[in-house]
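Please find one structure pasted underneath; my questions will follow.
Note that one protein chain of the assembly has been removed; the remaining protein chains are unaltered in position.
Entry: subunit A
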Amino acid sequence: MTTTEAPLSVDKPRSSTRPAARRSNFELYSWIFMRLSGVVLLFLVLGHMLIMLFLDGGVHRINFAFVAGRWASPFWQVWDLVMLWLAGLHGGNGLRTVINDYSRSDRTRFWLKMLLYCSIVLIVVLGTYVLFTFDPNIS
């Protein structure tokens, strides 16, 4: 068994070192969001992987022309946009929970979450930008 330096304990609810509970339902809403987005993602992601990995030769048929053909249809544009946002937020919120659970010091926790939030913003904004400005005739 590994030995740990910090005691595996939770501060007493009224201890002076424990910050007062914030009057916010954020964690409740994030809990609900994980479940609702999970159901939607189940269909979007498994459908996406079925199309991309198995149908019509799978990954071997994917190239620029294939993407251009798909994104000519609003259906696949909306599909990919919703999947991007839900996956980014669902995965990001999941990682936030993991960081909160395993960080040993507040400083590590803060910086890991900053890195996480920057990554989420980067991929969601970049992905949205690409979807809205895609140009099939780019050279």
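Assume a contact is a pair of C-beta atoms (placed from the backbone, for glycine too) under 8 Å apart; a residue touches a chain by one contact, two chains touch by 3 or more; residues count from 1.
As a convention for this text, contacts and distances are computed from a predicted model.
Protein name for the hidden chain, per its UniProt entry and selected from "ABC transporter ATP-binding protein", "Peptide/nickel transport system permease protein", "Chemotaxis protein CheA" or "Succinate dehydrogenase, cytochrome b556 subunit": "Succinate dehydrogenase, cytochrome b556 subunit". For the chain missing from the display, the contacting residue among A:Val45, A:Leu81 or A:Leu112 is A:Val45, taking the whole complex into account. In the full complex, the hidden chain is touched by subunit A at residues 1, 7-10, 12, 35, 38-39, 41-42, 45-46, 49, 53-54, 58-60, 62-65, 67-68, 84, 87-88, 91-92, 94-95, 98, 119, 123, 126-127, 129-130, 133-135, 138-139.
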